[in-house]
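For this depiction, one protein chain was excluded, whereas all remaining protein chains were kept in their positions.
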Amino acid sequence: MAKDEFTEFKLVGTRPDRPDGLDKVTGRARYGADMSMPGMLWAAVVRSPHAHARILRIDTSKAEALEGVKAVVTRADFPEGLTGEEWNLQENTIAGDKALYDGHAVAAVAATSALLAQDAARLIEVDYEVLPHVIDVDDAIKPDAPAIRPGAADATVPEGMPANVVRYIDFGHGDVDAGFAEADLVMERSYKTEATHQGYIEPHACVGQLGADGKGEMWVCTQGQWYIRKMCADVLGLETAQLRVTPSEIGGGFGGKTTIFMEPLSLALSRKAGGRPVKLVMTRSEVLRATGPTASASMDVKIGMTKDGTITAARAEFRMQGGAFPGAPVDMALYCAFAPYKLKNVHHIGYDVLANRPKCAAYRAPGSPMGAFAVESLVDEMSRELGLDPLDVRLTNGVREGDRASYGPTFGSIGLIETLEATKAHPNLLVPLGPNQGRGIAAGYWFNHSGETSVSMAISEDGSAQVSVGTPDIGGSRASIALMVAETLGIPYEDVRVNVVETGSLGVNEPTHGSRATFASGKAAVVATGQAIKEMCRRAAAEWGIDEDAVEWVNGAAQPAGPNAGKFPPLTIREIAGKMGETGGPISGHHEGLPEGVGASFGCHVVDVEVDPETGHTTILRYLVVQDAGRAIHPSYVEGQYQGGAVQGIGWALNEEYIYGEDGRLQNAIFLDYRVPVASDLPMIDTVIVEVPNPGHPFGVRGVGETGITPPLPAIANAIQDATGLRMTHLPMTPPKVLAALKAAGRG
Amino acid sequence: MSKIHVTTTVNGDQVEFLADPRESLLDCLRDRLGLTGSKEGCGTGDCGACSVRLDGTLVCSCLVLGVEAEGKTVETIEGMANGNELHPLQRKFVEHAALQCGFCTPGILVAAKALLEQNDNPTETEIRYWLAGNLCRCTGYDKIVRAVMDAAAELRGEAA
Partner (left out) sequence: MVAVNLWSSLTRFTDGARVVELEAATAGQVLDGLKAAYPGLAPIVDAGVSVVIDGEMATGRHSPIGPESEVVLMQRLKGG
């Protein structure tokens, strides 16, 4: 059924209360650290204080002698012989020969109380031989930088590259030199962004239990229970199906909870402690030092433009470090960097570089914000140089359906132009600006993602419906999926309960990542619901003694399809469900697969700032997010994604960064010093939901979670230039940095 | 290390527990009394997820020792609703979609209630500064501020 043909939905697009709302406002919702189990032990982790060090000796005897200590594990308790990403995950879980970053786990202990475990951890003695380290990406790519993991480079890296380059990518189309020759203005700039953390307020936490028989279970805060299961099984050498992983309510993830960090330690400790459950909860400092922040980036961009604003050629070279393991999202940063622009000539080069920092994880549109910062900053600067409206320059060059994307393929249905036009029409653009105030705009892009998806649904005896999904609900996906299922069934929203289930209940699901939950689980839930509807129509047909094809489903009831089918009063879902025990048994639906039809999402942000010339402090005066949602199933939670993404981007632009000392230690591993935006830093965040429906989803959903973090970085830099005339090229644009720039320009 | 016997009143109920003198009030609420509604986001008093009232004063319970609760009254998120009757703040948070992951929500509700008890008509700016010690990473605060303003209006008896 092509629901795009509907002019009106009954439920889709409304704003009912979320199903988990009551639990979350009363403190009843259970998160990772809220679970306790009978006989439970508590764990603590010993971590390297060095950025790079050979581990010479670990003496656990004093800890083991402490009354109440039940198990201690080191790398020696983990299987050998892993390769590739499985080895990377094991090495990051617990160090082998070398500690690769400040905070790298070296040993773990389980005891009868949390305090006792912490006491025991302090008794574990580790001897290190400190090795030279490297932190900054531009230092790490130098030929004489300390080689962190010789041999870690993959086959993409040609011979002769510096030792810490582990992946290399080079792509593009057209002839950039010819394109630059056609330009009236060619500009080239270098930009840097620092590593930031997802900053979810809930630290990682789990309770793991593993018996000597290899059977185990885990309660854990995660974006993906099947990923946790597979990764833990790989790292520990277990049979995957023998682990049962139950996701808790999740206190934020933003990509950072799509992988493992310390979860296998709780299982290894449990196995060693006779199978007693082991609770492991990270401190905030452990989260910042030893989970997966995003990469830092150093980027060179060159663009050619004609006087009317047409881009004739573009070139980008990005160097990104994602810690001591391969995986900096340099490829995705490059794919997204020029995505809003139709380019005849474009060339991208990328280097993934190792440094002595924690293993990066995904963070909301991984890579895209860095690329956008570089490209959208330069497009803005060139627009100003040529006296053109930066929004018009984006409209002039903006991609439409059928255009070749900067990264190669041809775009299907996209809504960039509609997004830019909605931006142009917004009243925020007419607000007059005062002294030291400026306005900046920038666009952003994210692909969105599908992935392995398995959903079951069943009709209950009273005609209500339950849906089992495998994608943890972070931002309201239970509400959006319930709306789509209720709309499809023709029953009230309140009659649908969506459950996020454990790994024993469904086939493999990818995590809630890539903005996929409402798209992929939602699409699968609608297909599964269609199966249940078909079965209910079949049962009505049998009741009436007519052909099942002569029955249609309308407004929550089966009815004869047209006058030729026969005259029968409709059979409601409640009536059919009430008799299902006598008419063939349970009525359910199930769909699994790799849902096709992902729709990409473009956004455009407009920010007004005021820069204090005495302190260099930037105040956000006004903020506008315009983004194509495809279709907003629950508009409040779409707005919430736009607002939350924008504020994370504001933090990245103005405050947040990993700061390392000369010794390679992280210097700001608490929230006082790693400063995320607080309520008093911000105005209201205005939103416009553009709806260019995605033809690949039954309700037109594109996925809305990630694009919103991308434009703020350049939009704020552009606004600061508008306010001060200064072009800031290194994030974050903290007051000291802006003040120094003002002083250097003789205006501080 | 020997434990200390603590008698205190939590959400109107007299309770007793044994506390290690190094344990925070937050740990005692969560691990000794099973009141896991208060959350630990940082352990350093920066995020506000553990906000509770101690003898009426808004505190970060991660910065208070459990033994300091002796003889005092503690109010947590679990005591905010009156049975099934939600406090207007709780209701407005759900109505306004002022939560996504919900982890910061208990602390923000406790803090907002303390604000409205001393200022029944706060401005947007007053709300933003009062809640500046409560981090939320999901919402960008917009819907939180709106929910608090709407709850304040309802408590003042104004039509929403």
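A few remarks follow.
The letters A and B name the chains in turn, as written, and every chain counts its residues from 1.
By our rule, a residue touches a chain if its C-beta (ideal position, glycine included) is under 8 Å from a C-beta of that chain, and two chains touch if they have at least 3 such contacts.
Here the structure is a predicted model, which is why all the values come from computation and not from measurement.
The chain not shown here is in contact, across the full complex, with A.
When the whole complex is considered, the residue among A:T26, A:N164, A:T196 or A:T258 that touches the unshown chain is A:T258.
Within the whole complex, the absent chain has one touching residue among A:Y31, A:Y341 or A:Y407, and that is A:Y407.
Here the missing chain is touched by one residue of A:A163, A:A365 or A:V527, and it is A:A365. Within the set A:D308, A:E596 or A:D673, the residue that contacts the chain not displayed is A:E596. In the full complex, chain A contacts the hidden chain through residues 84, 154-156, 158, 168-172, 198, 254-256, 258, 331-332, 335, 347, 362-366, 405, 407-412, 446-451, 513-516, 593-598, 696, 705-706.
Here is the rule we go by: only the chains that are shown with their structure count from here on.
Against chain A, in their complex, chain B makes its touches with residues 1, 20, 22-23, 27, 30-31, 35-44, 46-47, 49, 76-78, 80-81, 86, 90-91, 93-97, 99-106, 109, 124-125, 127-129, 131-146. Of all the residues in chain A, the ones that touch chain B in their complex are 15, 17-18, 20-31, 33-34, 36, 113-115, 198-203, 249-254, 281, 283-284, 474-476, 634, 636-637, 639-640, 643-644, 646-648, 670-672, 676-682, 684-685.
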